[in-house]
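Shown here: the complex without one of its protein chains, the others still in place.
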């Protein structure tokens, strides 16, 4: 079972040092929980746009990630031999003039952090990934209930 | 209005303009070799029509990411517009990370600049190219403007 209070506490811990809002969204883009320094309205706007941005990218690049099979790699060893599944979209970083958004997945949900522009993008990315790792295991359990 | 392909072979392009194009092309080609893991650079308009593109020599265009810049550009055009409504002013760039690739895209209105790189390339260095590449698109924009002024009296 999901404990919204506990989730909010965890999200609150990440909402420091220039991070303005931390949100957890279901696959439809509705927030399951969020912490926002600038109020509910802002957070709901972030939720709607973040989930839309993610799904647009995911949907449009699906044909690219699928046909990405091992091909005779020319220059360097960089050409991946991954299949479609593990070349799927993993992370998005959206840079705007007055703030940045980082989006990634936790189980079948989305985690979204919004930060002031003075937070280095590398820090924002690392923070988002750390939080996602922390939430992944417990949420994996909840979502296997949902799908099995 | 911007839908024309501007290549060095275009007879209508005057000699000095084609020189500019060649310079820009050379510059982009050099960027590819200068930055580790960078595969392609593509400058398109918001409908996905390619204006300039640099791909590695010998052409190891293995994956869809490198061969279909139009799809990535039009996706960015849509998403960037949405992101500009976040209440955080204008969208500057978007980085999308996949299992084996990363795509760094800049809002160089009216153009979109798309960089495709290996997933382990340095994202910071790629993002730092924003202003440098903005200069490139500015040159193209100015040249287009001049051309329009010539053709429409």
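Labels A and B are assigned to the chains in the order they are written; within every chain, residues are numbered from 1.
By our rule, contacts are C-beta pairs under 8 Å (C-beta built on N, C-alpha and C of every residue); 3 or more make two chains touch, one makes a residue touch a chain.
As a working rule, contacts and distances are computed from a predicted model.
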What is the missing chain called in its UniProt entry, if the choices are "AP complex subunit sigma", "Cell cycle checkpoint protein", "tRNA-splicing endonuclease subunit Sen2" or "GTP-binding protein"?
"GTP-binding protein"
Which visible chains touch the chain that is not shown?
A
Sole touch to the unshown chain from A:32, A:64, A:111 or A:132: residue A:32
Contacting the left-out chain in the complete assembly, out of A:4, A:17, A:63 or A:122:
A:4
Where chain A meets the left-out chain, the residues are 1-2, 4-5, 7, 25-26, 28, 30-34, 142, 145-146, 148
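The criterion applied here is as follows: only the chains that are shown with their structure count from here on.
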Take the average of all CA coordinates in chain A, do the same for chain B, and state the distance between these two points in whole angstrom.
26
Listed in rising order, chain B residues that touch chain A in their complex are 37, 39, 56-60, 62-65, 68, 71-72, 74-75, 78-79, 82-101, 118-119, 123-124, 127
Provide the residue numbers of chain A that touch chain B in the complex, in ascending order.
42, 45-46, 49, 52-53, 56-57, 60-61, 63-68, 71-75, 78-80, 82, 85-101, 114, 121-122, 125
